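The complex appears here without one of its protein chains, the remainder shown in place.
Chain lettering (A and B) follows the sequence in which the chains are written, and residue indices restart at 1 in each chain.
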Amino acid sequence: MSLKAGLFAGLMAASLPFLAVSQPVQAEEVKIGVVLTYSGGAAQFGEQIDRGMSLYMETHPEAFGGHTVTLIKRDSKRPGGDIAKNAVQELITAEEVDILAGFVFSPNAMASAPLATQGEVPMIIMNAGTAWIPSLSPYIARVSFTMWHSGYPMGQYAHDTLGCETAAAGYTDYPPGKDSRNAFQTGFESSGGSLIEDIPMGGPREVPDFTPFFQRVKDAAPDCFYVFVPAGNHATAVIKTFAQLGMAEAGIRLIGPGDITQDTKLQDMGDDAVGLITMHHYSADYQTPVNLEFVAAWKAAYGEDSTPDFMAVGGWDGMAAIAHAITEQNGVITAEGTMAALSGWEFESPRGHIMIDPETRDIVMDSNIHEVVRRDDGRLGINVLGTIPQVADPCKALAIGRCGGE
Amino acid sequence: MSGFVTSAVSIFFDGLAYAMLLFVISVGLSITMGLMGFVNLAHGAFAMAGGYVTVACMNMLGVPFIPALVLAFFFVAIMSIPLERLLYAPLYKAGELDQVLMSIGITFMAIAGVTLIFGPNPPAIVLPEFLKGQIDLGFKTFPTYRFFMIVVGFVMAIALWLGFERTIIGAKIRAAVDNRQMAQAVGIDVDKLFILTFALGSGLAGVGGGLAIDIVGISPTFAFNYLVLFLIVVAVGGLGSLRGAFLAAIVLGVIDTAGKYLWPEGGAFFIYVVTVAVLLIRPDGFFGKGASQ
Partner (left out) sequence: MTTKVYDAENPVVFLRDRTRWHWAEALPWIVAVAIFFLQPITLNLGVQILITIIFALSLDLILGYGGVVTLGHAAYFGAGAYVTGMLSAHLGWNEPISGLLAGATVAGAFGFATGWILLRYHGLALLMLTLALGIMMAELANVTEVWTGGFDGLSGIVIDPIFGIFENDLWRRNYYWYSLIATFFVFLACRRIVNSAFGRSLVGIRENTERMRAIGSPVHLRLVTIYTISAFMAGIAGALFAQVNAYVTLDVLSFARSGTILIVLVLGGTGRLYGAFVGALVYILVEDELAKEYPAYWELGLGFVLVLTALFFRQGLLGALESFVRFCKRLKA
């Protein structure tokens, strides 16, 4: 529904309150503009989210309250922001979408945020994890995660449970990387550890040769080495380089957010990954009934070799959130109405219980401590060592930097 | 041994391994650009194709790693011949702009094509046991695969050098690089040479793509992401020069590694600073034949 149509509907509702209430449910067409990276190096992420969304729609046709949902897909290509912004601009003005969804890279979400405000279109973030994104527009809600959901508790866990006194942080040099580093550092130092090496490891676009960075860490010999890289190719290279340099034998423990043990990459990592400890909110290996059902549906739809990962769950949960917003508003979508519907929305996701924080419009969910293990059938799996229940984004809770809302 | 020396040794070693990857992929580009004067921006796509052939051979057909690399060489080399005849040959006499347009077009199509077949997910391979882990050289341990890279790089460099300097075909190619008209005039079939060197260069890029899987990984966008690096090696080394490409790869590889090790925040700068410095002083690179200024 367009801005104009929305205003019109609003006026109608205001001037004819009795009629509006007594009107029967009508099947509306709801247009959803999906902005994802469908091409280029990040196409794999776009595909996961896209499939997660479609799968929810196919398996839960009843959840949309009889309204028709049309997805209008646009490729945001690169993490540069401008292409996504142009796509969003067109989705709002030309396609007149009711809801915006997707957003793999943080800069794409950041660049598009002002348009959500200007066009009064709600925007459901399904991946982009830089902590302060929801503060950029009152019409943003996030169903994915922030870097702080994993980095901050990982910092505390590294010191308190793993017994690391010193740590090094290596991260891909872009906002989520820096954000994740800050989260880890805050958690680690607040519980008494000290960060002795801080290494930006090149941009996100191409995988660098990690060896010089890792060699530097090896020479510095910290107890723990916290690594954040974008999920995908980078992660495999991290595990390989770590093993090749013999860093584990040198007494260094590799830790990080679950991005480095992404489900789609896990089987490729081989023995090098066994024993790795990460903090994350999802693994396809969770043995909960909801997740087992989700993974079974996924494999039925996309093949036995295909695995969903946390991005797919972002797409799935995001679609569930959209379905909820559509039924709540009876198919007549407004930005205010959507935000009201999503405020405090709770859902049993494959990752566990989730909620949208009414204060921050950001997600509240469990953070789990993962350990990579070798299963009896030879596959690599994830054991959950512990859970930090219902974490609200620590960055906003502690009001750090831009999360403090300068 | 002091920390400084250990660091220096490991920087040099890691840099050398990286340099050999650059060399194996770039040398083909250098020769084809030098010989045919063709600005082939699709060279990265050939490397990517080689990477995917390696992956397909290993994961689908169960071929071991090293035979898979050999297959990657032949597959890409043979595949490049009809491409050379159909798409490249008509443009030898055209301007470099048309060549750029065409080869970028090929790259676009290669990226989309590989995405269609293999999906956007970067595939992975499992290295054979003897290439995994560490190798102990007495004073320090090094990753075995990197050691293997260095050996492969040097063997290839020597083989190419022997091929160019000690065989008739090599002599013909050198003659054609130096002066195409003259070579043609003395009866060298330059067309056939073109096909041969193009196939050789593409095949080498294919092997490079296979070798790259375990260092930087392979994905459809590999074709573009590392193209700039290959071009830099060619330019710094000098067009059509074997030892130029070898030396440039080593200098750039080691400096890049050193930059990242010593100054991670600004490491990406180094390689470009060096490139600019070299080209400002020697526009034709280390061993170019003098046409750029």
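For the reader, a short list of remarks on this structure follows.
Keep this in mind: a contact is a pair of C-beta atoms (placed from the backbone, for glycine too) under 8 Å apart; a residue touches a chain by one contact, two chains touch by 3 or more.
Only a predicted model underlies this, so the values are computations on that prediction, with no experimental measurement involved.
For the options A:Gly81, A:Gly337 or A:Gly401, the residue in contact with the chain missing from this view is A:Gly81.
Contact with the chain that does not appear here is found for just one residue of A:Glu90, A:Asp198 or A:Asp219, A:Glu90. As for the chain not pictured, it touches chain B at residues 33, 39, 87, 90-91, 94, 96-102, 104-113, 115-116, 120, 224, 228, 231-232, 234-236, 239, 265-266, 268-269, 272-273, 275-276, 279-280, 283-285, 291-293.
Although one chain is not drawn, its touching partners on chain A can still be listed: residues 3, 36, 38-39, 43, 46-47, 73-75, 77-83, 85-86, 89-90, 92-94, 106-107, 110-111, 114-115, 118-119, 130, 173-175, 203.
Definition applied: only the chains that are shown with their structure count from here on.
Only residues 39-41, 43-44, 46-47, 199-203, 205-209, 211-213, 215-216, 219, 232-234, 236-237, 240, 243-246, 264-265, 268-270 of chain A touch chain B when the two sit together in their complex. Taken in their complex, chain B has these residues touching chain A: 3, 6-7, 10-11, 14-15, 17-18, 112, 115, 119-124, 126, 132-134, 141, 143-146, 214-217, 219-221, 225-226, 256-258, 260-261, 264-265, 267-268.
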